[in-house]
Each structure stands twice: as structure tokens, then as C-alpha cells.
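Left out: one protein chain. Kept in place: all the others.
We call the chains A, B, C and D, going by the order they appear; numbering starts again at 1 in every chain.
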Amino acid sequence: MQKVTAKTLSGKAASLLNAGEVKYVLGWKKGEFDYDITPALFESAEELEKDFVWNDFSCANLSKYLIKYTRSLSGKILVFLKPCDTFSFNQLLTEHRIDRQKVYAVGVPCSGMADEKKIRENADGITAISETEEGYLVHTLYSDAPAFISKEEALLEKCLSCKGWAHIALDEQIEGEVFAPSADRFDQVKALENMTPDERYHFWQNELSRCIRCNACRDVCPACTCEKCVFDNPNSGVENKAAANSFEEKMFHIIRAFHVAGRCTDCGECSRVCPQKIPLHLLNRKFINDIDSFYGEYQAGLDEGSRAPLVDYDTGDLEPSQVFDWRDGQNA
Amino acid sequence: MRKLSLENLNLAFASIAAKYPLYLPQDNSAGDAEYKKWEQGAKWSDKTNTVKSPKDFFFPQTEDLMAFQVSGKSIDIIDTRKESEDFVVFGVRACDVKSFEVLDNVFLTEPADSYYASRREHGIIVSVACTRPLETCFCKAFSIDPSEPAGDVSCYKTDDSLYLSANTEKGEALLAVISEYTEEADDAAVSKQKESINKIMDRLPLASLTPASFGGGKTKEFFDAPEWKSLSEACLGCGTCTFVCPTCQCYDIKDFKTGSGVIRYRCWDSCMYSEFTKMSAGQPRTSQLERFRQRFMHKLVYYPENNNGLFSCVGCGRCLSRCPIHMNIVKVMKALGGKKDE
Amino acid sequence: MNNRQKQEEILRISGVNARKCMKCGKCSATCPAYDEMEYHPHEFVYMVETGDIDRLMASQSLYKCLSCFACVDRCPRGVQPFKLIEAVRLMNIRKQGNNHMTANDIPSILDDDMPQQAIVSAFRKYTK
Amino acid sequence: MQRIGVFVCWCGSNIAGTVDVHAVAEALKTEPGVVFSTDYQYMCSQAGQNIIKDAIRDYRLTGVVVCSCSPRMHEVTFRKTASQAGLNPYMVEIANIREQCSWVHKDVPTGTEKAIILGRAAVAKVNLNAPLTPGESLVIKRALVIGGGIAGIQTALDIADAGFPVDIVEKQPTIGGKMAQLDKTFPTLDCAACILTPKMVDAAQNENIRILSYSEVEKVGGFVGNFEVTIRKKARYVKEDICTGCGACVEKCPMKKVPNEFNLGMDNRRAVYIPFAQAVPKVATIDPNYCNMLKNGKCGLCARVCTAGAIDYTQKDELITEKYGAIVVATGYNPISLDKFDEFAYNQSKDVISSLEFERLTNAAGPTAGKLVRPSDGKHPHTIVFVQCVGSRCDACAEKGKEYCSKICCMYTAKHAMLTRDKYPDTEVYVFYIDVRTPGKNFDEFYRRAVEEYGVHYVKGMVGKVSPEGDTLKVQASDLISGKQLHIDADLVVLAAAIEPDASARPLATMLTASMDTNDFFTEAHPKLRPVESPTAGVFLSGACQGPKDIPETVSQAGAAASKVIGLLVKDKLTTNPCVAQSNELMCNGCSSCELVCPYGAITYIDKEFRMPDRSIQIRRVAQVNPAVCQGCGACTVACPSGAMDLNGFKSEQIIAEVDAICR
Partner (left out) sequence: MPVNGYKPLIVAFCCNWCSYAGADLAGNNRLNYPADVKIIRVPCSCRVNPMFVLRAFQRGADGVIICGCHPGDCHYTSGNYFTRRRMALLFSMLDYLGIERERTRVEWVSAAEGAKFAATMNDFAETVASLGENKRLEDLRCKK
């Protein structure tokens, strides 16, 4: 359950709309069920009143939409940014993808988001989900009593290692406490590193074999903002529409992770939207962990204008030939 | 009606698998169901839906059509088709069975797609009634009865048994393979199950959904509807809905250069993609709104127009549960007036 | 413990990289206890660097050091000679064997007047 | 489709001995696009080249593959051949079947097989080659030298001598730089002013040189051959062209308590001043921070006494924009601030001074007219302690000091010590050193003379502490050789402060897109082979802005930089390498990744209008490559995730085609 209420946010947005300070509000719109929330653009207080939602399912990172809206819309756009979203926002500003003048950024403290997939995995025919302090009561067609799932169990993967706020100049900051993380985000990466190459190979072979190349991971990613992706471009030499075989699956995911390496803020949207539940964040986190340990800690999007590690270098950088021995030493 | 004790289910599967490749929904490591080839020890998933629909069996995501072998400056054309064998797809839900009809209309109308036709001919479909429809299910809207699944064999799973009845000759032949494990039974248990399914169907959140206001000839009515803008606003342009959809049938034909030759293959394409049907003059649909509209207009208006009113949606609910931004055909239908007056 | 192990132990405890020393002698130039010492700060560093540990451990010079940190502050190379001296002193304490302090001893030592930092450093010093 | 000709060279038996050249020619005949294939004994010979030329004409070839020696050997030759036959020279590719095949493999089957594969890759590449045309850019025959110290003066003189106009921009009111402040120069001990001032006068009188003193570079645009530079000429409130430098204004100025920066604040000057007698230009400058007239409108004495009428209180800063073909950076160095070195009591005692202050104290034109006295009481010092390496050779992470050796301190300290003993034999002179570094002609001899002839006490060790007590300075130091701690009562302590690049260098480097190292020294294009060029084409380095240097080294580098500039300016046009990066603006998303990895600053961004399919206009930020600046490394092509950036001559699809051909 979010400590900040939807009313606070929609009220704030409505008053700015009415005052003419902003012309549009980018937020979350309620859906058919309690969990299927859609990012949406609101243009009036009435629309906000009717459809605006802010709850544990308002996971979607809205910052990428600002690229399109700051280009196509003429008025100022209010956007709600959760702490994790501020990193993406900063990174997009760094890469000149957003016209900051056109954005009214409101920081929303977040108490942790719920993973709809985790809740639905064990509940068929959900009719309602009610949020409580401790977790969620899931009402279904098949049971009279609602099933309880605790907040911890249902927590979205990325929230387990919440980064808090980026260093950012927001136009407005809603007061409130931010969810405190409990996990080391590199645990799984290190566990994989400690496996044998065969185990790692089979792990990824199994995960990536499910890929259907729907491109949802790419299309949702706030770092994937190319005008045209190399995988869509027949002239790039690597264009491919389908995950035809295990090579194409790996090619796509390695290159995608490489292209966002150093720019990925670890917002976790790729894994969240994957229809096949492939833990794509483990590829991005691998790069982040390597960058942190080889070249010093770097958090993309923490500061606007910071220089990404792959467009930077140090004369004393680790040699590619030393990488494995060095890391084995670190992990031992 | 034949009855198979669930205790013998594995034995039955084994005897089918001895004769045909047998595919059935199994749980994968991600906790979802997917169609996999049956092997000793495999467990039939309890999940209502698989992530990808079984259309893959007849219209696979990628399929080689032919190949060209280059040697020096001469090119040989090679037929890459292999001799097809019969195969069994087990545990198909009523909605997915219906989807084959939608695909048949596309691929089997003259000129028929011989690749698809061959697979259809060799495929034996064993359907199963849904006992636990999900909140995302709305097959009823398209007049599909999940308690009356079609296919070569229809079956009903109860706590202890599987009731099977053959609907076609292919189905009869399949039942003959497992006859040693089945016995004749009346349909009392089945009727009971049908009744309970129908009760649940009425309680589903989307029970009242209807496509009545859509259909052939409604192009003008919906094409310029202002609602498309807000509906498509958040669409990422990914292909999730298309690729999990049992009825989407668009594909692209591409050449893959292997170095010593070329493989010509086809693969699923998505009308949501910005590169979809790109021609020398560019794309016909340049905005996401147009692409988004195309998908739903096709399902709800264009397809029925060309196919005697049959909608190109079977209400399986896959897009509802998988779309990254939760935009889907139900929201579209409701926004454009598909809700029954209550 | 052989000589090499001792050397490594000292470097480990102190966290000093003795190889950074460029032998300028500024530590000894700045040392207020210079005349009291048999071995002087720059010699400490050199002896650790070359592995001449036993003589160093036996030397009373260790205890002439006032721990004023002047050498640490002035060293242009960031070598921190005092930390080496402190590490050698610790080696001497630890040579006696046994932990002179365990976590269980702490509650009884605690009183309002005792600075917490003193307990922490004592614990560090008297525990292996 | 290309029409490709393949020409396999035997290179006598060099290739033909291990490669079946006929088989290679035969095999490549069947490759896509190949319409002609042959082999010949020596393709690079006149006869061989004629075979190529004839084939280009007879078979209407659009591409040529020569299977021969390394492209580093004959690529240029064969490109010329093609060009003579009317084919674009960039349609030629070489398959290296000698150095990388016949010479390293022993048996014929292996060599032949590999040669075919290498030829195949070259054919695959040529199939995707496109004709390239080198661009041309005009060269503006004028050079800019930034900094008017000895480095800048020497560079300017050399360029001017070759007949090219040069502008010197100097931020001080006079040129001359650090050398003007020095007394004598090592190791010959000639007087700095005596050798420098004639050069300053030469510069002033050379009609090709324009001195823009009291000026700073404000903005730099353009590229090699065609820079556009904006220079701010600061208001000096004196009309430079009228002032005769008579000094009457200076004499009459009532504002007498202005610290004299030329003497490092050891004496005072007036608010209107000429830095020193031999200043060039010898004109007065009014210091607006002290002048009463400029501050509160009262006084005006100088204007009254100036018979030439040169004083102009209303003067404003002036911006000059000028075009240059080449830019030389000669921003020089400064001693570091000694404020953080408490242990040496620099801030506590006037008698602890830096070496540059010592120079002024011993300079006949200095505050004491060359008489060596203590700044505190004017008494003659009897014991002087010199401390070397103050702030040099420090730990990289130290908060004070620099990691590098400042290079010049050993020699000038020896000079100071020697001169002191020479002039004042009653003075005891101690030099504390860590190492004495004297690589240089007559350098070690010079240092030995200080010890042997002049009896300077060189002590191996460092000074730990200097504490002022009464009118003496208690120096506590170590003598590492004798193993003693020394306590010396000194009258004067001289600190050899490390030197660092001038503070103006960093912003200038940004304007020039010239790279710098972590210490703010300019980076040279190649540390060994191109030491006076910056990696940015058209920008050259002179003097200590590139690293610590003494005067002879500075002067020789200045001359070298000048000769590089002259080499550039004599050209009327520059041919630009056509193998440069190219940005596909339709695909560029303006993220700046390419700009950040470009070592030459060849990439800029513009906001460009795009007509969208729905006829709306969209403005997007996109990258543009300046082909005159780009050197064609390709770093940007990989930094660009969308592949909007590609490299002509080495396009991604060409390299991929080579990979495919090899792995076939």
C-alpha cells in the first residue's frame, strides 16, 4: 500500500492543470482489473478524477514517454516520477532526449511496487485485489475467502534493491518516505558467476529459449531510444525479426544489453514486462556489476550529465585478459 | 464417451507417444505453461493457458520455405520441406481450437498455403474443457463454449478421470491407440462439469462483453473514432499481443544468407511494428495510432467482413495478461461501444 | 611465522604499501623523537620493505615513537610510516599468543567515562 | 552489381613459391561480381600495372582486387594505377597474400587455400565499396600563438621568418613570460634578460608578427586550416598606438601601494604601470582595481601629465575575431601555490621564499636591485637552506603536490646555490635533495661544480620542519647518509616549488578540443613520434604547456612546432582523407555518445528539421561529422547504438561481408 495517496497526486495535478501551469499530466490510468494499469495522458481534472490511479500496481516507468510527448505536444507536461524513474529521467536528459523545459517533474515517494505476475501465478480468476498495510487480499472466483499474499512475497524484483532518489532537480517533490531495500542487487549475478560455465550455459539456454522476440523489453526500455534499432534495420547486417534459433536469441540479448551498458539505470522494466519471464535484468546487472568493479562504481542516471563508462576510459584500466583472474579473486 | 483413469494417464501418454510425437502443456521453469514434447516423466500442466498459443504447431514462428545453394555462379533451388508425420497436440482449450478455424480461413482459402495445410492435415487435436477459466477469459463473447471444446478428440478432466470422445476419424484412431486404458462411460460426470463451467462463465468479470456492435461493414463507423488516440497513446509498439495471440497470422518472408547460400524463411510479423509491410515507398501506416487501429480493426471489422462475420479473436485473454502496458482488445471493445447495455 | 609471513602480516595490518616510499627521509626529518631512536622512521619503512623484521621487532625504537602522526602527515608519497610502527608493535603483542581480550570481556569494562573509541582500539589491539 | 577484376601477383617466387597463383585466380573467378581474373609475375611493375589498366578499360571494371603484398606496401601504387585508368582509387582493395600468407605458411595447399579465402574477403568488400572523393579545404595562411613566453615568441619568430603572419596572444601587459623574471640561466649562467629581450624586440619589430598583449582567447571554432578565433583585448585604459612608454604617468601616479606581481609581490608598483623596463609593448597599463579615477572618478593625474594624450579612461574590452590556419598553444607554467605546505612555514615567515622569488631577489632589476637580503629585515643572510622537490613527486592521491617530477628544479637550485656562494662566499648554503637529476648537456658538470668548486653542502634527505624563532629559521632535516637528524639555524629558506600548467590551459583545451592529461598538461598526438602536435589537427604544442621543460628544450620544441605550422601553412589546400565517419541523420537520436568518444572533436550537433511522414515538421538534435577534422578511427561507430554512425571505407556492412567471406 502506498503511503502517498492517489488523491494527493491527482489533486496536485488537477490544481496545476486548472491553474494553467501544465497542459498535460502523464500518469497511470485504471484498467479492467485491479492490477492492469495503463500509462496515460490526462488533459483535464475530470479525467484525473475519473481514471487516475496510484497504487502498488503503478509500476510503469513513465519517463520514456516524455521523448515522444515533448516532441509532439506543445504545452508543459506534468510527469509523476517514482524514485527509480528519476534515474531514467536524468539519463534521458543526459542524452538530450527530453526537452526539460517542457516537463514539470513531480517526485512521488514510493513504498514499493507489487509484481502482478507473482500474485497471479497462484490465483486463478482474480476478481479484486485489496491492498493492506502488510500485503494483498486476493479475491477470486474459486474461493470464498480471499487469499493473502504478503508485500514481501509480492514485491517487484527491482524494488528489492531500491536505489532511492537520483540527484535531480525536480519541479516538485511530494513528501514521504521511500521504500528501503533489503537485497544486494548483484547476488544473483554473483551466484551465476560462481557457477561452472556449463551450468551458466544451460541456465541461459533455458531462459533465452523462451524468447519470442516480441521486443517488449526493448520497446519499454528507457535506454533503448534509438530512432531505429539495429535489429529493425535491414542495412545493419544484424536485422532479425524472429528468434530463429539459439544464436539469434543470444545475439539480440547480448547486443541489446551491450548497447545500454553504462546507460542502463537498472530500472527493471525489461524483466517486468517480459511475457516469458526471462530475467533480463541479470544481463544488465552483469554489465553494471562489471563496470562497477572494473572501473569504479557508476550509477547511470544518478547525476545528469555524467559520462557513461563506455564513452570514457582510464589509462590504467583493467586489461580484458585480466578480467577473469581478477574477478575470480574478488569472488573468492 | 470413454473414460481414462488419471492413474493411467501416463501410460496412455506413453502409448500415444510411441506412435506420434505428442505435445502437451507443461510447466516451465518460469512457472508458466508451454507446449513441449511429451517425454517419460512429463507432467500435464494444470494451468488454464499456455503463454504462446498452439498456433505454433501449424504456423510456426519461423519456418524455412526453401533454400538456394550457390556454387560458383550457379544457383540451385532446394526444397527444404521434410516429409510430415502425424502428431498430437494435447490439451487444447476451446478458444484455441476455435483459433484454428480463424487461421484456416486465411491459409486454406485458395490459393492454399501448402505448408500450413500439410501441418493441419497431420495434426491431431485433443481439446480439453476449461474448469478454471481466468478473469481474463472472454471466449463467450465470441460464442465459444469452453465446456464444449471441438477438435479431433474432446476431453473433460475430473478429479480422478479423463473423459474422452472422438469427433473425427483422426480422433477415433487416436482413441484406439489408448483403448486398453479406457473404458466406456456415461456422460453424467461430464454433464455435471459442463454445468459448473457454465455457472462460472456467468460470473466472469468479462461475461457481459459482446462484439455485437462490431463486424463487417463497420469500417466507416470506427475508423475515425476519436478513442483510438487515447487507446493507442501508451502502446509501446512491441509484438507481445501479436505473438501470444492464437489468431494473428501476419508473417514476413525473409532471406537469410548462410554464406554458401540463402535460406528463404517466413516468420511471424506484427502489425504493431514500425517496419510492418514496409515497401519501397515506405510504410503504409506511419504512426502507432494507425498500426494499433489496424490490429483491432482487423480483428473486429475487416476479418469478419471477409469471413462471414467470424471475428478474429477467440477471447483467450493472453493479450490481457501479457501486454506490458495492459492495453488490449477488451479495453478497445469497451471504449468503442462493445459493452452490453445492462 | 617466518620472516616473509611476518612482513606480509605487518603490511596487512597496517594497510601500508612500503614500496611507495621514495626514500626522501622527510619522515625522519620531521620526527620529534628522532634522537631517541635506534632505527628511524624511514628505516622502519625500509626494513619492512626489505623484510628485515626481526631486528625491527626487537628494537626499543618502536616504543620511542610518540604516535604524533607527523610522519604520516608530511610524507609526500602517502606511505604512513607510523602505521607500520603501530603494526610492528601489534605483532609484538600478538607474539605473546592468546587473545588478551574477547568480546565477552567488553561489558565489564564498559562504564560511562570510558571513551568508546578506546574500547574499540583496545579490542583491535588485543585480539588476533 | 560491381564488375570486379582480380589480379593475383606472384611477387616472383615470394608468393608463387607457396601459393598456387593460377588456382587462386581461377577460384576467385567464380566469386560474385568478378568478371575478370588473372595473375602476373610482378603486378607492381609497369607491365603489371598496365594489365590492371587495360582490364579496367576492356572489362569496364568498377572494382579491383589485387592479391599481392601488404596494402601498407602498394595500396597507394595500385590506387594510383586505378585512378590513371579512370577508376575511383577507393574502389581498389588489396588481399595481403604475401606477408600474411605465403611468407608465414610453408606448404602450397595451405597457402593456396588461405590466399583464396583472403581474396574472397577482399572481393566481398569491394562489392560494397563506393567511390570516395577526398574533400578539400582552404588553408588560411595565418597562425595564432597563444602565450607570449619564450616558447610563444620563438614559435612566432620562426613562423614569421617563413613569411607567414602570426598573432601572439598574451594575457599579461607584456610578452616575455617566466623567462623575463629570471636572473641567470643554467648551465651557462648567461643573463636571462640579455638573451630574451632581443627576441622580444625582434618579435615586436617583425612585420609578420602582431602582438595582442593584455588579451585572452575567448572562443575557438572551425578546424585545421580554418579556425575562427575570438580574442578579448582587455581595456588597458591607455591607447597602445599613442603611448610612447615614457613613464611620466607612472611617476606621477599617487597610488603607490599596489603589490607588484612581476616581483611576486615583494615590492609595490603604481596603479598605472609598465611591468619592467624592457616590456614589449612598452606601453603603460592602468590597473582598474587600484586606479582612483576608474574606481571613483577622482584623480586623473596621469591623463594630465601624458603629453601624448594616450590615457583613455573610457576604453572598453574589445573583441577581435580572426581566422587562422594553425594554432600553437604556448601557455606555459606556474609554480604551485605553497599555501598548503605548513611544515615549511611559507605563510608564517617572510624569509621562507620560493625559488622564483629568489630569482627576483638576485635579479639586478628586482626589488633589491640584485642584492641578496632577507625580505623580513633586509639583512644579509648567512645560512641559506634550499629544499628541493617541494610538491613534486608526491603520491597521486596526496591533496597537495603533483605526482610528476618538475624537471627544472635540480638545475636551478644548483644555479642559485652556486651563484650565492660565488657572490657571498661567507654564506653557508645547504641543499636538501631526494635525488639530483641532471640529464642534459653540461648539467651534471654544472651541479658538480656547485659542490666541488663552490662548496655547496648537498644533503641527501628532506627538510621535515621549518619553525621561525626570533629572527632565525629553525630547520629540522634528516641526513640519510650519516643517519642523523640535522638542526640548522637558517636565515633564509628557499623552496623549489613544483610547477604546474597555467590555469588558463584547461578552459583553452576545451575550446580547442585538444586533450589534456590528468595534470592538465596538453597531450601530444603521439608521445614519441608526434611530440609537438596535439591530437587535434591544426593545434600544435610549444613549451611547458605540454610538460615540464627547461629553456633549451622549450626553444627547440618551439622551433619544431613552428616548422610543423609552416608545413601546414605552405599548403594552399588540405586534402581530407575520405575514409571518415558519416552520420545518418535520419537514424541519429542525438545522444552524444559519438561526440564523447571522438578524440578530435570532429562531431558537433545541430537541431535539424525533419519532415515526418504525416507532413509535420519535427526538430531533432543530430550529429554531424566535420570531414576535415575526422581522422577515421571509427570509435564513434561502435559508441553509436543505432548504427547511425558509419565509417567510409570501413563500413559495418563491408567488415561484416569480410567476416562472412572468411567464415564461409
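Keep in mind that, in the parts below, a residue touches a chain if its C-beta (ideal position, glycine included) is under 8 Å from a C-beta of that chain, and two chains touch if they have at least 3 such contacts.
Just so you know, these numbers come straight off a predicted model, no measurement behind them.
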Which displayed chains the hidden chain touches across the whole complex: A, B, D
Sole residue of D:53, D:105 or D:621 that reaches the chain not shown, by the stated touch rule: D:105
Residues in subunit A touching the chain absent from view: 192-193, 197-205, 230, 236-238, 244-245, 247-248, 250-251, 254-255, 257-258, 261, 283, 286-287, 290-291, 294-295, 309-315, 317-321, 323-324, 327
Missing-chain contacts mapped onto subunit B: 256, 258-260, 263
Residues from subunit D at the interface with the omitted partner, ascending: 70-73, 96, 98-101, 103-106, 110-111, 113-114, 117-118, 121, 515, 523, 525-527, 535, 579, 597, 599, 631-635, 637-639, 647, 650, 652, 655-656, 658-660, 662-664
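Here is the rule we go by: only the chains that are shown with their structure count from here on.
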Chains touching both subunit C and subunit D: none
Distance-maximising chain from subunit C - centres being C-alpha averages: B
Contact pairs, highest-scoring chain pair: A-B
Central chain (distance from its CA mean to the mean of all protein CA atoms): A
Chain centre separation (subunit A, subunit B; CA means) in Å: 30
Whole-Å gap separating subunit B and subunit C, where each centre is the average of the chain's CA atoms: 75
Multi-partner residues of subunit C (at least 2 other chains): none
Contacting chain pairs - touch in the sense defined above: A-B, A-D, B-D, C-D
Touching residues on subunit D, where the partner in the complex is subunit A: 586-593, 596-597, 605, 618, 620-621, 639, 641-644, 652-653, 656
Subunit D partner contacts - residues on subunit C that touch it in the complex: 20, 22-31, 34-35, 40, 42, 70, 74-79
Touching residues on subunit B, where the partner in the complex is subunit A: 28-32, 34, 48, 51-52, 61-62, 132-135, 200, 203-206, 230, 233-234, 236-240, 242-244, 252, 254, 256, 265, 267-270, 273-275, 320-322, 324-327, 330-331
